[in-house]
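Missing here: one protein chain of the complex. Every other protein chain is in place.
Right after this comes chain A.
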Amino acid sequence: MSRLEISNVTAHYEGAAAPVLANVSLALGAGEFVAVIGRSGCGKTTLLNLAAGFAFPTSGRLTLDGQPVRGPGPERAVVFQDDALFPWLSAVDNVAFGLQLKGVPKNDRREAARGLLARVGLAGLDERPIWRLSGGQRQRLGLARALAIEPAFLLMDEPLGALDAMTREHMQQLLLDIFLATRAGILLITHSIEEALFLATRVVVMAPNPGRIVRTLDVDFSRRVRAGESARAVKSAPDFIEARAELLDLVFEREAQ
């Protein structure tokens, strides 16, 4: 049972006096889906970069199963806002990349990658160069690439931010399916309150100047989808709308300050 713990962390941009994050604490365990929302500049992405090991805090502790985080690692796969795929590799080889690093033989890793491509809805696009894929397809590919190494944690930095509304709904469904199937601990940075409520088991609201957590809300709408309710029914249920209004108020109230 893996556990990623961020305790009392403060972080600065290089050379800046004011902190990006001040005294932020957050824990992420297996089977948890934490969505972080907040306006731009509240340090959401910095929080993810710390969790991924791409950046380091000025004070506070980050631990993975009790061990301090010293850098990135394959137990914490990242899905990037700008997909960060490798254009010199075909779709299937992008997905197989993590397995290639581990030394998995070519045929085996490509077979595994093909399975994942099918799972994220990209079956048959194996050899397609990635610059011939649409934005939505590229995000699916980024997700498949992360899933290929079977990470304990999936860290996602606004992966759906640049997608159109229709594609976004499909991707939300896909994320939910993957969460329910893998039970990986997921950290999702998002701008969309609805997305956060719909997918997460816990919604964290952040505010800027300095970046901090102002509200944590445990929710279970995704479990209701799992129990058989339709996505549309859940999203229009009274308690979903109420929770959304509450979070909207919270974000806007903070924004007005």
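Assume a residue touches a chain if its C-beta (ideal position, glycine included) is under 8 Å from a C-beta of that chain, and two chains touch if they have at least 3 such contacts; residues count from 1.
Here, contacts and distances are computed from a predicted model.
Asker: Between "STAS domain-containing protein", "Taurine transport system permease protein", "IorA protein" or "Reductase", which matches the UniProt record of the unshown chain?
Answerer: Cross-referencing UniProt, the chain left out corresponds to "Taurine transport system permease protein".
Asker: Which one touches the absent chain: A:G41, A:P72 or A:P210?
Answerer: Looking across A:G41, A:P72 or A:P210, the contact with the absent chain belongs to A:P72.
Asker: Where the complex has a chain not shown, which of A:V36, A:I130 or A:M171 is the residue touching it?
Answerer: A:I130
Asker: If the missing chain were put back, which residues of chain A would it touch?
Answerer: Within chain A, the residues that touch the unshown chain are 52-54, 71-74, 76-78, 80, 82, 84-88, 97-98, 100-102, 129-131, 145-146, 149, 155.
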